[in-house]
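Written below as structure tokens is the structure these notes are about.
Only one protein chain is missing from this complex, and each of the others stays in its spot.
The letters A and B name the chains in turn, as written, and every chain counts its residues from 1.
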């Protein structure tokens, strides 16, 4: 991505003295806790794909900041999310990562039972207790909504609508018809680095010539255009080199490209980081998503998924290894340097270093992070 | 166990608003530390069986709250316990979990040597040191006593007698002649749950129909009678169903029942939780003990042992798998829900829930715990 646009601060050249953040932003557990509570706990975060909870009672479980959340669908077809906690003795109810509920949710301990909207409908021997009423003990809800096949959750008590957070992205990426796409491959990476280092790594390609020679052959590191940082996302476009059809091991594309793409979009890859935890990479023929789950200041679970058109997935002998292998190789190169950065930054001798003009989004993201922490302390 | 008796607060119906404890009682390391220091550190706790230190110098080691304690027997036949620390340089002396001392206790580092009462009897080169006298450096003693074949320890400097803590239990269970029994099987469980959740699980059978269908077939979950909570123990009786001889996989009993049991006791199982760490389950033909060793707020080592009459153990082809398998299955079901409760309670979203009338002992135990913490803070 290039820096040929104004950034968050209206600059196309780094301000004098623009430096990386002090170490504590990456190593102090109090900083991560504040981010988990104040960013991840207040914003809509990406949880998974709608088709992972497609049928009523079909569910998947996500963990964030000590919360364990069941995401499912009610009988009316609406996505629903609940804290995975029985209201009786606090027992975790769903014990599998994914599954199919039999029309109701029953705790394994004393058989308290809830419907798919979380209402308590069975509580043995509780009718003997004075003033007990089932209506007082529904499962604790987590706000859930969908955007074009993506499920987002929000732990805040009264969040603004998801659409308000996504803003113009809803329209901008409509052409890709993301809701139609289906999972083709998933790799879960356990990265020993702060989640912000992964986001920073995603938002500059200055490292591409040195670290990703294969990527740089397909898409020049200075090509394309960045959008100025927004409050809830940031990103930009990179262009495929002439003769390159998509990002794959050899630059050819064995799949049909998405129908309805403009000529320009068919020659581009869009890289958007949707705060706080989704990295959405739209290729002409497939959608790549990274989902970040911060575990510790120096550890992030990073779920990478490749999504394809159902017509492609249905083809006999469907094989996505051309783009899976390409991004798995590139991912591993990225996580390796993220881990090296985490290691170096954690040293007592580390001092912030100077940004180049090619790291405009990082500098802007840092300001966003610094302002967030300043507001909270 | 039923709730057909008055509980600790003289109620047979839960008071309005009776709820489980806040999460911090199960998750906060400061709470566990206070319990280890103030409950486990002041009360007699169950350590093992007398026959594990039967001969002079025969020993076993126990760990609690950072202490490492050697339990043995002196030449006069009295049980003795010592901190496993040489008085010279602090070296741990006994390095095996069990063993036989050769009439004295010698430190492997500089050969300081103690007799079986802990008196220092050898200290090379120390006679050159002015004013040094061996009498000043005995092994640090831990109070030890026995009840009917059970060894109890007390870390307090000047504890009340063990009998005062046990109260009427000494007489009540005399008929079972527990001192005569010998270990037949031991399983050590590592339970990822707070020790109090295990005690609470032990003290209600409301969960039995749902979690333990096999147990409920042998002993109806509403049968029997609870004794009101006492300051140092709580428990009650459950009855075997007609045609059931003991708690075993098929309800039959391949062993002779304990001689001298009353007709009622021969048809009952007594479940007593002797604070802070012993769960004593007396069946017509075997004794089951659980010993709890809290390791962390969310982790407890739980030693389960099956004890039998020596005449049964001596039989050719002695096989206790009928009752070992039954309780191992039931134990695992219980520890699983204890772990699920620990997981749910640890969520920031957890809120205390309402108790039913069938959970009277739990509510009483919670009051005991709350009062303990309130006294200490």
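One rule holds for everything that comes next: contacts are C-beta pairs under 8 Å (C-beta built on N, C-alpha and C of every residue); 3 or more make two chains touch, one makes a residue touch a chain.
Fair warning: this is a prediction, and the values are worked out from it, not measured in the lab.
Asks: Which residue among A:119, A:207 or A:315 touches the omitted chain?
Replies: Missing-chain contact among the listed residues: A:207.
Asks: Which of B:30, B:97, B:111 or B:314 sits in contact with the chain that's absent?
Replies: Within the whole complex, the residue contacting the unshown chain is B:111.
Asks: Which listed residue, A:97, A:296 or A:340, touches the chain dropped from view?
Replies: Of all options in A:97, A:296 or A:340, contact with the hidden chain holds for A:340.
Asks: Touching the left-out chain: which of A:16, A:96, A:171 or A:374?
Replies: A:16
Asks: Take the complete complex as the reference. Which residues in subunit A touch the chain that isn't displayed?
Replies: Residues of subunit A in contact with the hidden chain: 13-14, 16, 18, 20, 23, 206-207, 209-211, 336-337, 340-341, 343-358.
Asks: Spell out, residue by residue, where the missing chain touches subunit B.
Replies: 65-68, 83-93, 95, 108-111, 124-126, 128-132, 137, 140
Following the convention adopted for this analysis, only the chains that are shown with their structure count from here on.
Asks: Can you work out the whole-Å distance between the CA centroids of subunit A and subunit B?
Replies: For subunit A versus subunit B, the centre distance works out to 48 Å.
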